[in-house]
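Take a look at this one; I'll ask things after.
Removed from the display is one protein chain of the complex; every other protein chain stays in position.
Showing subunit A:
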Amino acid sequence: MNIVIENGRVIDPKNGVDRRASLYVADGKVAGIGQVPAGFVADRSIDAAGCVVCPGFIDLGARLNSIEAELAAAVAGGVTTVVVPPDADPPLDEPELADRLVHRGEEIGKARVLPLGALTLGLKGERLAELAGLKKAGCVAFSQANKTVVDTEALLRALEYAATFDFAVWLQPQDYWLSRNGIAHEGEVASRLGLAGIPVAAETIAIGTIIQLVRDTGCRIHLTRISSAAGMALVHRAQHDGLPISCDVGVHHLLLTENDIGFFNPHARFCPPLRAQTDRQALSDAVVAGWAAICSDHTPVGADDKLLPFGEAKPGATGLEVLLPLTLKWADAAKVDLPTALARITSAPAAVLGLASGQLAIGTTADICIFDPEANWQLTPDALKSRGKNSPWLGYVMTGKVKATLVGGRPVYQA
């Protein structure tokens, strides 16, 4: 099917494109921008007047508890590729499970599903999962989700083994001992509210360990959900030293701090925890500078799991459908232009994954998001396709609404 997307502002951060033009899609690929490809006859046209036309978003972390609803949520949020952490039930530690997830994703035919395989069996941090088998079944890298490999020798062996095959390993840096009892950032708010704290050292110690093991093994590492200024500084130093380390920041951590816990709001419970204002600022600066990608860390949680005292509530927030508006909100606050902001959810995560997508160069797969950057909508449970209605932004007005999403040149969502 040939599609022409007319009258939109085409933004392709990777290739420095930002102009009003029509975009032509043929055979599932980008066929032209501003110039009709030879012999192109449109089967369908989409009017994008007043809208931005950009690469579909690539989300480095989204949990798909009820896969159909969550993949519908993804494309409704302009997300065309989701990386799925392995902490499902059961954990994704066998090739058959990965195979099933990939096929289920293809069957549903909405956003592309890229599973992360479990690094260790049952995510227990003890015995290695069958990494090569998982890779063959479609896993793009290996991860412990937010579980820690407590045994440093096991971690060393896992990275050595992964390096043997040049597999990337994704780790959420969190020292087990310093975080196991904590429920909030060890700061002023936790002290005042009597919440057990998780010190910044829980993150920096883990990052320090991982960096040293990267030096020794050469394993490619992606650090997920950096939460602190000190942690980000360590990652940046390692990147500066030329180590193969990338990282991401959860979009909520760019906008919220420990103060948003207010009177024990369970929707402000995250893993890792929301930290201090200075941490939020440093994370924002790092994303502006391009040291980190933005990720939704989509974690749908049932209502009952949030209607609990803060420390008993499950951490996390719904993310897929707010990734765009929250990224725009961050960009506005951080005074970042639109192409730069969009780069952090398109080309930056594509680079982490080594994907050719996340751009609109001629000949690349037409994963495209069309959104109205000015449209307002209120975040209510009914406004979300995701089963996860858990958000610290419930009731707030979001700016930025997806009008249509294409995956491989196929319209998969239209508002």
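Some observations on this one:
Just so it is clear, a residue touches a chain if its C-beta (ideal position, glycine included) is under 8 Å from a C-beta of that chain, and two chains touch if they have at least 3 such contacts; residues count from 1.
Note that contacts and distances are computed from a predicted model.
According to its UniProt record, the chain left out of view corresponds to "Aspartate carbamoyltransferase catalytic subunit" among "Aspartate carbamoyltransferase catalytic subunit", "ABC-2 type transport system ATP-binding protein", "Transketolase" or "Signal transduction histidine kinase". Considering the full assembly, A:Leu193 is the residue among A:Leu193, A:Leu243 or A:Leu394 that touches the omitted chain.
When the whole complex is considered, the residue among A:Met1, A:Val36, A:Ala289 or A:Leu308 that touches the unshown chain is A:Leu308. Not every partner is drawn; the one left out touches subunit A at residues 186-188, 190-197, 263-264, 266, 304, 307-312.
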